[in-house]
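What follows is a single structure, and I will ask about it in a moment.
Each chain you see keeps its place in the complex, though not every chain is here.
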């Protein structure tokens, strides 16, 4: 029995492709964030030249990671890495806008420094924008490992394929799920527990848009669930907490539960009345 | 004051039973997962003999952990460990089926490799199946430490007592809570934020079934809450997002909110209309 | 392009204030918890004198951390640290009551030891009470770094400003959000996914109460959302799962969805009927 099990396991181990260097990947992500944001840096950079050097170093590290992975033939590690580094200034620019959006939206935030240093929403979007750039370059597996690392740290699960506009603001964020083909406009704000998901679909639909589109200036409150590839939330809409939405709504919509809630006012818990609020 | 506090703390420390070796436990769990899944392994195993050896090593490590813990007299570390190892092939088999279920259900999953490597839902069920085996052997504390480790990593909180059938599929998963006496059938799929919980019950009811039963082929969407030890969700049912269910429903039920939602279409946010969707 | 980006990054790094020692802060928090709770301790303390010594050591470590941070002029590290240590006995007392509350409420909890060792809800409240003491002393940044560390480990997000009474009980807890100006009474119990939040407010309102007040003996079930600085949940109330509440309710209220749910009983999934439960 045990011997047979060992055979089975060994067969699985023997045919496994060359392992993806998970710790090197996490180090790469961490180094990138430390270079971009002094609030997260563990070392001082001395000069512009020192920064340039570490940008080059990131590029080399990425080449090494990609070289160790099973890539499709048409993808060349050195070209992918160069391309990624070239995008960093744009990503950095987007992230500063995200931090601004959070700082200006959350009354509890004292300043942008505090946002960058302590907001899980900022960390999640920062890692997402890095992972998304790699996803756009068709790099396999690596973007997903990055997004899962962000998920573990922040409880925020953004598929690297999701397209997210500028000034994106996540408050708190635990439990947020944003699916692979989601499209989000600019100045969107999302609270904890929001799902931008797919209807349960057949595997064959993997290549079509399965997740919703959120237009500019939309706010989605905690626990709302918005599903479906054809679902469009029009610009300037507000989606209330715990709303369950599977159809499009036009711009300037305000959706919230007109909930029936039962309330008891008496001190005898058995004696309850029902009314709406 | 301070001296009195020190006395109080020292009294607490002095009477504490021998400490449970937390880091050894996490190492044991990690070694087990690395042995079972090449996708998670940090080393290459050379041969069937090497695998067999590491199986024996797991057994010895478990003996050491159990020897350091305050066990009831009728539990013998060496027998518990042997028993656990004997169950590993069955657990492995179940976990391959879980990975298959996730890979075939989630359009975003490229293959089983990616599922094993990056899906928190897979990690959570993997650790649960190991913890559950130890829980069935009546090992105290250890299963709970494993399940909390999984909770911290994945945001998925499954009590080691929960009985879960084969082909179990968790998608995303942050915020899922599955209680101690839950029973789940085969081919069940659960989304993020789902609670399978107890009604608030008196402590005296600790020994009776307090959590629901989910039959085969049920799908439960994000944010649904199903409570109570007598609540049975019949096979092939679909429980919609955010549904709150405290009573049984028969097979082939489809439950979802027929929500009343107020919507404003005009650009003047004060001008809103109410309608149902 | 790259050179310009390096200039931009270097300018940001050059003007960054002296870095906050994140690892020292986490070590401090960990040491404090290990000293208070033998269940979490990695070392044995030999004597009352040894405990006293480690209390003094905590004080010195806190002085070092505070000395490295940009503090307002009127805050003196040595005085802040002395004040914090003086409060530890009271915090310890509160935490033992919290552990008791969890152990007596959760049928799955075997004893207080298990609660302290494995309940994320206990860990979250423990770190909160430490962070809150520092927040009350007007220490900047440090309390937020502690609360985010707790958030990452437990999925429970409590702003250090929140005032929480004794015998506070969090069950499971992933996805709980408790805002900065929340006030919670004694003997309150909160389930996973509960938000005690603010209505979306203008940044100018940062200094006023934006989050709700929860009175004594209230229970709030999973997924409920309670918003607004004027919202008061009266004592002994029960707030049902997924309830969305933005107005005050009097004592002894029982609120829950009177949900309309559509159910299909036939085995033909197309054939569904609608009824209320």
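Every chain is named by a letter (A, B and C) in the order it is written, and numbering of its residues begins at 1.
By our rule, contacts are C-beta pairs under 8 Å (C-beta built on N, C-alpha and C of every residue); 3 or more make two chains touch, one makes a residue touch a chain.
Quick caveat: nothing in here was measured; it's all calculated off a predicted structure.
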{"item": "Overall number of sequence copies in the complex as this file defines it, 3 displayed", "value": "6"}
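The rule we apply is simple: only the chains that are shown with their structure count from here on.
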{"item": "Chain contact topology (line, ring, star, complete or other)", "value": "complete"}
{"item": "Chain B onto chain C, rotation angle from CA fit, given as a multiple of 5 degrees", "value": "120"}
{"item": "Interface composition of copies chain A and chain C: same or different, split at half", "value": "different"}
{"item": "Interchain centroid distance [CA atoms averaged], chain A/chain C, Å", "value": "24"}
{"item": "Chain A residues counted as touching two or more neighbouring chains", "value": "155, 174-175, 193, 223, 240, 242, 256-257, 259"}
{"item": "Chain A - residues contacting chain C, complex", "value": "35-39, 41-42, 44-45, 47-52, 55, 85-86, 88-89, 92, 104-105, 107-108, 110, 113-114, 117-120, 153-155, 172, 174-175, 189, 191-193, 219, 221-223, 240-242, 256-257, 259-269, 272, 274, 277"}
{"item": "Residues of chain C that touch chain A when the two form their complex", "value": "1-10, 12-13, 16-17, 19-20, 140-141, 144-145, 148, 151-152, 155, 157, 159, 161, 174-175, 177, 179-180, 193, 195, 197-198, 200-203, 205-206, 210, 223, 225, 227, 236, 240, 242-245, 247, 249-259"}
